[in-house]
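For this view, one protein chain was removed and the others were kept in their places.
Order of writing sets the chain letters: A and B. Residues in each chain are counted from 1.
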Amino acid sequence: MSKDNGSSVVYKIFSFVVLIVLAFLFIFPLYWIITGMFKPPAAINSPTPQWWPHEFTMRNITELFSRRTAPLFGEIALRVPGAIRWMVNTVFMAVMAMILTCITAAMAGYALAKKRFIGRTLLFSLIVAAMALPKQVILVPLVREISALGLYDNIWAVILPTVGWPFGVFLMKQFSEGIPGEMIEAARIDGASELGTFTNVVVPMIKPGIGALAIFTFINSWNDYFLQLIMLTSNSNLTISLGIATMQAENSTDFGLIMAGAALAAVPIIIVFLLFQKYFTKGITMGAVKG
Amino acid sequence: MSPELRRRETISGYLFLLPSLIFFIGFVVVPMVMCVVTSFFDANMDLNTPDKFIWFNNYIELWQDPVFLKALKNTFIIVVVSVPFTCIFSLWVASAIYKMREGLLSFFRIVFYLPVVTGSVAVTVVWKWMYNNYYGIFNYLLKNTGVISKNINWLGNPQYALWCIILILLTTSVGQPIVLYVSALSNVDNSLVEAAEVDGATNMQVFWRIKWPQIMPTTLYILIITTINSFQCFALIQLLTSGGPNYATETVMYYIYYTAFKLYRFGYGNAMGVILAIFIGILSAVQFRLAREK
Partner (left out) sequence: MKKVLSIALALLLVLGLTAVAKPASADATEITLWTYPIGNWGNEEVVKALTDAFTAETGIAVKVEYLTYADGDDKVNTALTAKKGPDLLMEGPERLVSNWGVNGYMVNIADLFDDQDKAEINAAALAACFADPDTAYEYPLCMTAHCMAVNLNALKEAGADQFVNAETHTWTTEQFFNAVNALAAQYGLVGGIYCSGQGGDQGTRALVNNLYGGTFTNAEHTAYTWDDAKNIQALKALYDLEGIEYDPSINGGEEIANFYNGIFKMAFCWNIAQQLNPNSAGTGAGKTANGDDILFMAFPSEDGNANLQGGIWGFGIVNNGDDAKIEAAKKFIQYMADSEHTYDAVRASNFFAARSAVAGNPLDVWSDNEIMAEYTKLMPFLGDYYQVTKGWAPARTAWWNMLQQVGASDGSEDAIAAAVATYCAQANEGAK
């Protein structure tokens, strides 16, 4: 780079400083949650912020774990603090939504990309049109339908509509477009069944795409506050997001407790994110390049 | 293609689609149809009076409802402001970091992605405190640096509240676009860039003539996901302002919820949903037409 002159160096320094400032702003909420978890109530509500806890207390955490107990899972006898149960519900919900979405979307995406059948264009347009639809639009009918299925206030009430959301099908269709038709043709000539072709030829080729979709679905379902809000009511069926929101409504005076809850909600998923960071960025990028 | 093969393709195609279609039709299409049907009824919570078929009355009333018009306007502002801003902001961050060494690059990538994974409810808890009128950090900092002399009630002032929401929305939506732009920029054909530089092109020219066209597909993809994202902005409003003050942060998405469960007017809320769905359908069609052309 022979063109580096004075002004571009100044610009580089300037942009670096701005980036650092922005980084602080983006890290701050998380920092505040984690330090807030250890602050006594008075310090949190103080008009002069305590940048670092003057005294550490475990009170918020013990308080969080001494609240209403619930069975660890289903109706089993082993009872745990409500917050643990919320966590179990949330993980179960996100993992289930992820698995079901990946399976159904991979199959559907392959069919839309590689099969030539009647109604294909129409179906795909329908899926694209529904992709940006906010769930609020179908709020009341969805609540009634879920209730008619006997699933109201059940964790499946949050999983099933998530699987129905068509973004995954769209993404997988884009990925499957890239599979060379000859490979499928070759498998067919070798006498492979339709399902065999799919599992042995198609799936290995779109694996990175499935990974990307898995990550998307996991995070989306984890953070889909609205769906959880309208579908779940009993304390033992709440998700962690909903649990914190309820706690906030109940104890608006007790910010420390809410911080501890927020930390419980945020830290596990951040650890997962940091561990799989590489796959994460790769998955996201793949999705876009193909899309 | 022989008719025999075509028939086989159709059958196997639909078999592959079946699992997905069950969910899609069951939890998106059917409720949507029910939504359209109820929007012609005066449906409410009262079990004693049967729902009355009232033709287009709900729709007619919508256009005379100042709150709905305000909500429509706010929704429009959120989308029109946050979508381009997210794109520009993330493009700037990406171009500033994509040539950094690996460690630093992934540090920034993680940092900007953090609010996305932290989850909107947990993040909102902190923002609520930051905006607090009495002990929030913004008022504290601005007052101590002498920028303001009197506390500003960020979420309580109709002038600021919507912008406060948009700011949080931005921090929770730039993570993915930054990752995407970083990879798009590093994939730009370097020989073209070098050739242009030899010809004496300025940085700006290099960007607009060479890099911009090459990252165009990424930009379009980002536009689409950011638009989807900004229409999903519900938790922030429900947890921070409930649409207030004085409807300053009312969006159509929140107003539907509010109409259904605070005013008990299901039919009216569904009519709103239909209108919103039509708007979004048009918007998606335009975006996809654009994407197809490029």
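The rule is simple: contacts are C-beta pairs under 8 Å (C-beta built on N, C-alpha and C of every residue); 3 or more make two chains touch, one makes a residue touch a chain.
Since this is a predicted model, take the numbers as computed values, not measurements.
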Sole contact to the chain not displayed, among A:143, A:206, A:240 or A:284:
A:143
Of B:135, B:163, B:207 or B:288, the residue that touches the missing chain is B:135
Suppose we count only contacts with the excluded chain; which residues of subunit B make the list?
45-48, 131-135, 153-158, 241-242, 244-248, 260-264, 266
Can you name the residues of subunit A that touch the chain not displayed here?
41-42, 45, 47, 67-68, 73-75, 92, 95-96, 99, 140, 143-144, 146-147, 150-156, 229-230, 233-235, 245-246, 248-254, 256-257
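As a working rule, only the chains that are shown with their structure count from here on.
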I'd like to verify one number: the distance from the centre of subunit A to the centre of subunit B, where each centre is the average of its C-alpha atoms, in whole angstrom.
16
Of all residues in subunit A, which touch subunit B in the complex?
1-3, 8, 15-16, 18-19, 22-23, 25-30, 32-33, 36, 45-49, 100, 103-105, 107-108, 110-112, 115-118, 120, 123, 126-142, 144-145, 160-161, 163-167, 169, 194, 198, 219, 222-223, 225-226, 229, 241-242, 244-245, 248, 255, 258-259, 262-263, 265-266, 269-270, 273-274, 277, 281, 284-285, 288-289, 291
Which residues of subunit B touch subunit A in their complex?
1, 6, 9-10, 12-17, 19-21, 23-24, 26-32, 34-35, 38, 93, 96-97, 106, 108-123, 125-127, 129, 134-135, 137, 140, 171, 176, 179-180, 183-184, 197, 203, 217-218, 221-222, 224, 227-228, 231-232, 234-235, 238-239, 252-254, 256-257, 260, 266, 269-270, 273-274, 276-277, 280-281, 283-285, 288
